[in-house]
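Yeah, one chain of the complex is gone here, protein chain that is, but the others are all in their spots.
As written, the chain order gives the labels A and B, with residue 1 at the start of each chain.
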C-alpha cells in the first residue's frame, strides 16, 4: 500500500444536525445522557460468556463470524461464508485461518460505507480498542494483532466489559426448553439482577420448525405434562414461564412470520394442535396455530405480568441453498409486508383494554409506522412500540421512526432503545448512536419551535432510561433517582 | 407544585426551516398569506352552534369530550373515557365533573408533546384565550376557569368566533337523511353563503351500517320514492343531492372502507341491492355494493356538478368492546393499506376522461402518495388530491405529502388545505400550521434553486386560497381580487 494509513477519528459531533444552533442544542442534550448507564432489555448475547467469563479468542471469531450484518454484506459481494469461519450445518469448519478472514474483511471494508455496521465497528475499534487508523487492507494485520492481543487481557473479559460499558442490566434471550444453567451460575455469582433471561418460545409455538414435534415432547418431559393435550401444553408453557421468571425474565419474545392472532374455541385448538403435532397441518393451519398461540401468550402475560414482545415480519432463511448448507442467522432473512390492523384484532378484541397487559410491537415494514403502529399504540392501553429494529436500527432508520411515529403515538407510547444484538462489543456504540439520534430529533423540534427546551431535556432522559425501565417492568433501583438528578442538572445548566 | 409555571410562548418562527436564509424566505412567504381569510371547504363542526349561537358550556365539554385525538391518547395511557365526560351508548353519563376532567387532562398533557394536538391546543390557549403559561398540573384550575369564563362572553359565541377567525366559508357535513334545518336557519340569518353543508350519504350507501335498511326506508319516505327498487333509490339520492345543493352544498363526501369502485349492470345492481336490504349480503357483496355506489355517485356528480370527495381506508371502530360501550368516533379508528390503482379503475374507465367531473382523493396510507395518488392525479383530468388527512394533518405529515406528491402531480393537482375538524376553536391553528408548512416547503425549494422566488410568492397564495376555491367550486367573490392583490404586494416587496 503506497498511501499512508487514513486516520480513524470519531467526530465528537457525529449524527448531530449541521445547522449550528440546532447542533448546539443536540450536543447539550446528548451530553446530559452520554454517561448514563446502559440498560439493555432485549438482545442475544450469550449468557455463557458471563457465566464462564472466559477471554474471547480473536478478532475474527468475535467480530466477524457471528455477525449476520457483516456476513450478508460480504456474501453479497461474493465472499464465501466459509472464509469468514462459518461452519457448515454438518459441523464442517473449513481450515480457516482467522487472520486470513480478517484480511478479507479489511479488503472489503469499503462495502460498509454508509451502513450502521460501519458506525458500530468504527466505534468498537476506536473506543474499545483505542485504534486510531481506519481499517484498510494495509492495516489488516495491525488490527488483527491489536484486537487479539487486547482480548487476552483481564479487562476484556466479558464481566469486565460489562463494568467498563456501564451496563446495569442485560437481557439475553433463550428458547423455552433452555435449562438456563448459565443464568443459575450468574445468580450464584451475584449477577442475577444484572443479567436476566427472556422467554422466547418459538421453538414450542411454531409448527413450521422441523423440530417442533420433538420440542413439544421435550416440553412435556421437562414439565411432567402430557403435552399432546392442548390444555396440558398450556400448563407446561405456564410452568416454563415461571421457570424463566425465576431467572429474572420480565419479558417474552415472539419471532413469528406475521403478527396474526386468533381466538379459537378449545375444541378447535386441540384439533389444530393434533394436526400440527402429526405434521399434517398445511401452511394455513400452521399460521393459524401460531396466531392462536400469540393470544394464549397474551392470556398468560395477563396472569404473570410478563411483557410480551412481538418481532414479526421476517422471511427467515430466504436463501434456500445457503440455509441447507449453513443453517439459520447467516444474513439471509428478508423483511415482508406486515399487516397489524387485522392481524392483531382477535387478540385486541379479547385483551386490548386490559390495563395490566403490556405488548411491545416491532416491525421491519416501515410503511406501517404511521399507518398502523402509531395509530394502534396511540389508542390501545396495552400496546407500546419497540424501537427501530434490525435493518432500521440505523441513523436514517431512527429518524424515519421518530418522524413517522411521534405525531400520532407521542413519545410516551414507545419503550426507549434496545440494541437487540449478539455483538457484545458494539453495545455501547449502539446505545451511543440512539442517544445521539434522539438528541438530534429533539434538538430539531426545539429549533423549529415545536418543543420547549426544558421538555426536550426531560424527554432525552426519559427516552434513554426511564422509558426502558417502565416499558419492560424492570427493577433497577438507582435509575429513577439518576434520571431525576440528570433532569435537574440539565435545567440548572439551562437556566443559570 | 414547587416549580413556577412554565411560559407558553408561540415561537413566531415555529415550523420554519432553521437555516437562516431559508427561514427568512419562509417567513416572508408566510407573512404574505398569514392574514388571508380562512376558507374551510370540508369539516365537521356542528351547524347547530351557528344556528343557535349559544355560548359553549365549559373548557372540558368544548375542548376534550368531543376531540377524538385527545380521547385516544389519554385512553392509550389508561384514562377511562368516562372521566372525559364521554357518555356511553346507552346515554349514561357518569357523574362527571368537567373541572375534574380538565385536571386529569392537565396531568397527562405531556403525552401530547410532539403531536399536532399539542400544536393546535397551545395555539388555542395562547391566541384564542390569551393564556401565557403552559398547561401543567399546577395550572389546571387556572386554565379551566379562564377558558370557561371567556366562553360566557359574547365574543366567544360561535358566530363571533367565525368573524374573529376571519372564516369566510365553512362547510359542515351532514348525512343524506338530515333535514338541514340549521342550514335553513342560517340561510334566513343571511349566513347561507358562509356556512354550507356537504352531502355525506354513507348512511344510505353502506350496507355495513346496522341502520342501513331503516335508512333506505327513511330515504324513501323523505323523497316519496319506493326505495326498494334500485332505480327509485337512485332517484331518491338525486333528490337528496338537490336538497343539499339548495343549502349551499358544492361537494359530496364518502367515507368508504376502501376506494373500490364497480360498474355493474342494472340487473346486478338490483340483485345486490335486494340482498343488502334483506341483510343477506356477505362481506364481499356489501363491499361490491359500496363500490357500485361510488360509481353511481360519480355519475350524479357529472350531472349536478358536485365535487366528490373520497375519504377511504379507515378501519372504523377497531376496538370492539369500546365501540359497544361508547359508539363511534372515540379515537379507535385505525388506517388500512389502501389500493387506488385497481380500486378506482371501473369508475375511471367510465368517467375518468370527463372534463367536468371532479373527484378529490384522500388517503391514510402514505405509501400511496408517490406510488399511486400522484401518478393518478397527474394524469386523469377528473382527479385532484386532498391535503394530508387526519393522522397526517401534522408538520411531518405535510412535509411528507408535499415531498412525495409534488414531483409527480405538481402543485396544481392539489386542492389546498382543509381542516376536517369538529374542533371549532382549532380552525385558525390548523390553517396557520398549513400556511407555515407550505411556506417552509416553498422556501426550501427556493433555497435549493428549484423554484424562483416570484413563483413561490404566487404559489403560497394559490395554495392558501385560490386552489381551495377552484377545487371545491366555491363562489367567494372577494377571493380572486384578494389573491391577485396579495401576489402583487409580495412581488412589490421583493423587487423594490
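We adopt the following convention: contacts are C-beta pairs under 8 Å (C-beta built on N, C-alpha and C of every residue); 3 or more make two chains touch, one makes a residue touch a chain.
Since this is a predicted model, take the numbers as computed values, not measurements.
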Check: In the full complex, which of A:177, A:246, A:299 or A:336 touches the chain missing from this view?
Finding: A:336
Note to self: Given that one chain is not shown, which residue among A:30, A:56, A:75 or A:362 touches it?
What the structure shows: A:75
Check: Of B:124, B:377, B:398 or B:461, which residue touches the hidden chain?
Finding: B:377
Check: Which chain B residues would touch the chain omitted from the figure, given the whole complex?
Finding: 17, 19, 21-22, 339, 341-342, 345, 348-349, 352-353, 355, 367, 370-372, 374-381, 383, 403-404, 406-413, 444-445, 447-452, 454-455, 459
Note to self: Using the document's contact rule, name the residues of chain A that touch the chain not shown here.
What the structure shows: 6, 10-11, 13-19, 72-73, 75-78, 110-116, 119, 134, 315, 318-322, 331-337, 364-367, 391-392, 394-397
